[in-house]
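Here the complex is missing a single protein chain, while all its other protein chains stay put.
Chains here go by letter, A, B and C, matching the order in which they are written, and residues are numbered from 1 within each.
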Amino acid sequence: MQLGMIGLGRMGANMVRRLMGGGHTCVVYNRSPEAVTTLSAEGAIGADSLADLVAKLETPRTLWLMVPAAAVDQSIADLAPLLDPGDILIDGGNSYYVDDLRRANALSAKGIHYLDVGTSGGIRGLERGYCMMIGGEREIVARLDPIFKTLAPGRGDIPPTPGREDRRGRTAEDGYLHCGPNGAGHFVKMVHNGIEYGLMAAYAEGFNILKQANIGKAEHAVDAETTPLRHPEHFQYDFDLADIAEVWRRGSVVASWLLDLTATALSESPELSDFSGRVSDSGEGRWTVQAAIDQGVPAEVLTAALYARFSSRGEAEFQNKILSAMRFQFGGHHEKPRT
Amino acid sequence: MQLGMIGLGRMGANMVRRLMGGGHTCVVYNRSPEAVTTLSAEGAIGADSLADLVAKLETPRTLWLMVPAAAVDQSIADLAPLLDPGDILIDGGNSYYVDDLRRANALSAKGIHYLDVGTSGGIRGLERGYCMMIGGEREIVARLDPIFKTLAPGRGDIPPTPGREDRRGRTAEDGYLHCGPNGAGHFVKMVHNGIEYGLMAAYAEGFNILKQANIGKAEHAVDAETTPLRHPEHFQYDFDLADIAEVWRRGSVVASWLLDLTATALSESPELSDFSGRVSDSGEGRWTVQAAIDQGVPAEVLTAALYARFSSRGEAEFQNKILSAMRFQFGGHHEKPRT
Amino acid sequence: MQLGMIGLGRMGANMVRRLMGGGHTCVVYNRSPEAVTTLSAEGAIGADSLADLVAKLETPRTLWLMVPAAAVDQSIADLAPLLDPGDILIDGGNSYYVDDLRRANALSAKGIHYLDVGTSGGIRGLERGYCMMIGGEREIVARLDPIFKTLAPGRGDIPPTPGREDRRGRTAEDGYLHCGPNGAGHFVKMVHNGIEYGLMAAYAEGFNILKQANIGKAEHAVDAETTPLRHPEHFQYDFDLADIAEVWRRGSVVASWLLDLTATALSESPELSDFSGRVSDSGEGRWTVQAAIDQGVPAEVLTAALYARFSSRGEAEFQNKILSAMRFQFGGHHEKPRT
Partner (left out) sequence: MQLGMIGLGRMGANMVRRLMGGGHTCVVYNRSPEAVTTLSAEGAIGADSLADLVAKLETPRTLWLMVPAAAVDQSIADLAPLLDPGDILIDGGNSYYVDDLRRANALSAKGIHYLDVGTSGGIRGLERGYCMMIGGEREIVARLDPIFKTLAPGRGDIPPTPGREDRRGRTAEDGYLHCGPNGAGHFVKMVHNGIEYGLMAAYAEGFNILKQANIGKAEHAVDAETTPLRHPEHFQYDFDLADIAEVWRRGSVVASWLLDLTATALSESPELSDFSGRVSDSGEGRWTVQAAIDQGVPAEVLTAALYARFSSRGEAEFQNKILSAMRFQFGGHHEKPRT
């Protein structure tokens, strides 16, 4: 099939490569032209403007947006006047599903079909394939099946799930799924990322506890501001975190792709000294928590993971000052200096 | 090699089978004799008492305890008088690592070597192999390498970790690891299980949010005790959780063995109606949190996962009553009846 | 001054009484007429419809809405056509401050002034006075100062705050405050209630731990599903919770009005057996957390308090079933029956 890709960043460029590898034709556009040049050299048809891209696509067109969430509305505003009824516009980024509802509605008034596709896979998707969660009209999703099948990982050597015998042949086993009407794709992707935050934090906390397992070897101050370590003899272990991550990759309950990546990172740098520990969050974690709160369901773990990222960026500083100020007021406690 | 196995429950019996399959000789004992009979029929040498088991093993003996954590001390008390200096006693269960320190010390005084082996793998370990985290004397661990290698999963088709080139050949890649001196094995297993709790809770919360994605279709009461759902139109999705679990198994960031199991469970019963949601915890999660607190490091996610289990068993009831009592006192609020 | 009060529930009726006690004239309306009859007998001017109420007020009118958050928009829709430019409409309930922004804007177009007044005090406000957090135009707030002063607690015998010497005379010391433009009043009230949830949960958890301080006296099962209590001798205390709440009321760091109420509740019923522990939440806790998330600041305690309420209502059931299902899949663990 033919597809227009807008946005050739880490994700978009590799998706084009995977599509071309699967025999599809890609017309590509990017705000900065270098990425267009690069992909043109690899066989894509370059476009130097949105209008050029639209002109180079046969109708009904299929266009895939792969731009930052904050830029999607502007991209749609720029594109919509150029499109014709029957065209399909896909947002493959990390949009808030609530925005999908609004956009699908607005585009529908012009006869344009809108799909929201949550796309997971990161920078390794070119080789592994992309896991896609799709929202929109069933017949439009079906029409683009060849695109999704090429981008998806396929069954590979992952063993089939017992109990799914009567569901064999569904696309979920190939790594893409029509989740429901508009917004459904990004809703599922949102929760996917919310879970991702929780999983990552679980590993991170665990490895931190392993790393601190030797604190019994250190000297500790004895004063009213410091809790003495009651049993230093219980914390005398110098663990090799890279080897522990590695051993868990085989046969343990906590084996996962995120653990594989952690093993790689710890092997490359056991102290992770390239990082400062200032962790971004790109929206889905927040929206997942907001959905839980709207629903009135507890999401302690996903929220704790989100807040840990906020704290990592120093956002708790003022509240910590309040604590120190209270302690000074009632107990005359002075802060201990950083050491 | 020859090994005596004490405790033939879910884990122990299958470990014997895997060992025999690897050419080792097993003498087996269990409190209730049926399991001994079963394994004898499969080639093990049965023992009808601890003394019988000890007598049937060549010295220096290797004995592996696979009994509940609460029964380990009694088992050691029963066994120790029967053993000789040079014998090796392995605790392969889920003991608290602090107990290992005490036990190793006591047994060392009698010349008996003690190993603590955290063993992960569950009921699928027979086929997949067991991931083992080992604490104790290096030379004793080395002597039992053939045992560990047979029990472990081996490299299988799991791709090697980039960056480990200079660590190739270490046992971590086969799924077992000498983690350090006594207690180290169970410390690492403890944290493994703590992480496991966190991972499980992350998935559980995420799937609950997906399940509640249709609450906008329900009617809601309008009164001062109930927060109205501001945007019912945002919660109109009927998701197929089994398909979502399945699609995430391929190419997504949240792929893991626990997700594979969740996909199986949801395929077998989308409502999970065989379960009531009363979740046990078997110790390691608690000990992990206690270690974090002793170390003074935050473990929000692992702790939230632990507390969710406590709450699932109704342990928050009195504190919830306090909240209701306060609300009644200051606001005259009556509890809403369960519906 | 003259004021029209709409909504004569727990809060509204007592506010009318306090206003009349302060020499103000109140015209009152309520959906069900009994409350109007009652207050008329106490000196208020009853109205049998919104139109009647509006007709009985001199222009420019001052109207105070004291209705559930979910009913405010309809009340405003009903009232607005009856009002004249220059009239003042106050929402004294627990509205979401975001709604205030919209309402103030819409009413402003008709020349109607809108104030949002977060009102704390509960059923004891008649005697204690009401703490008011006010948002809206400064001159309108100033014009209604006599109303606020009467409703507020006043300085009473609460000692002045050291360090406020240059702020003496501000209304904050009387218990009411113009917090900022529209929405500011409800924003501050929202955070007030968010904090309230956190404080309540802190006490509730603490008293639960005190209540469980005798669990070492109970028998415990020994099996692989249950963590043994390592030190039953540490949990042999039968505490008198009512006396503990009482002793903390004097001189302790945790003294507060909420503690006073807890002491009352525990004195009346040490087991709180009139309550089942199903705790409502009325919106502000959720909005506080959503504000924190929008701001990107961590609010672990306020969120944990909110989620505890969700869990108290059984909203975690499905996620707990997922945990049980996973445990069954990997470990063959069966749920323990409720006892």
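Just so we're on the same page, contacts are C-beta pairs under 8 Å (C-beta built on N, C-alpha and C of every residue); 3 or more make two chains touch, one makes a residue touch a chain.
Given the structure is predicted, the values throughout are model-derived calculations rather than measurements.
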item	value
Partners of the unshown chain among those that are drawn	A, B, C
Touching the absent chain when the full complex is considered, from C:62, C:150, C:288 or C:324	C:288
Among A:116, A:205 or A:240, residue touching the chain not depicted	A:205
Those residues of chain C which, in the complete complex, touch the missing chain	97-98, 101, 120-122, 125, 128-133, 152-159, 161-164, 167, 170-177, 179-181, 183-184, 187-188, 191-199, 201-203, 205-206, 208-210, 212-213, 215, 227, 229-231, 233-240, 242-244, 246-260, 263-264, 267-268, 288, 291-292, 294-302, 304-305, 307-308
Positions on chain B where the hidden chain makes contact	253, 281, 286, 289-290, 293-300, 303-304, 306-308, 310-311, 313, 315-316, 319, 330
Sites on chain A contacted by the missing partner chain, in the whole complex	9-10, 68-71, 96, 122-124, 200-201, 203-205, 207-208, 211, 222-228, 230, 257-258, 261-262, 264-266, 269, 272, 274-283, 286, 300, 304, 308-309, 311-312, 314, 316-333, 335-338
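Rule of thumb we're sticking to: only the chains that are shown with their structure count from here on.
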item	value
Magnitude of the superposing rotation for chain A and chain C (Cα, nearest 5°)	180
Chain nearest the overall C-alpha centroid of the shown protein atoms	A
Computed distance of Cα centres, chain C from chain A, in Å	38
Distance from the mean Cα position of chain C to that of chain B, given in whole angstrom	43
Residues of chain C whose C-beta touches two or more other chains	281, 286, 300, 304, 308, 311, 316, 319, 330
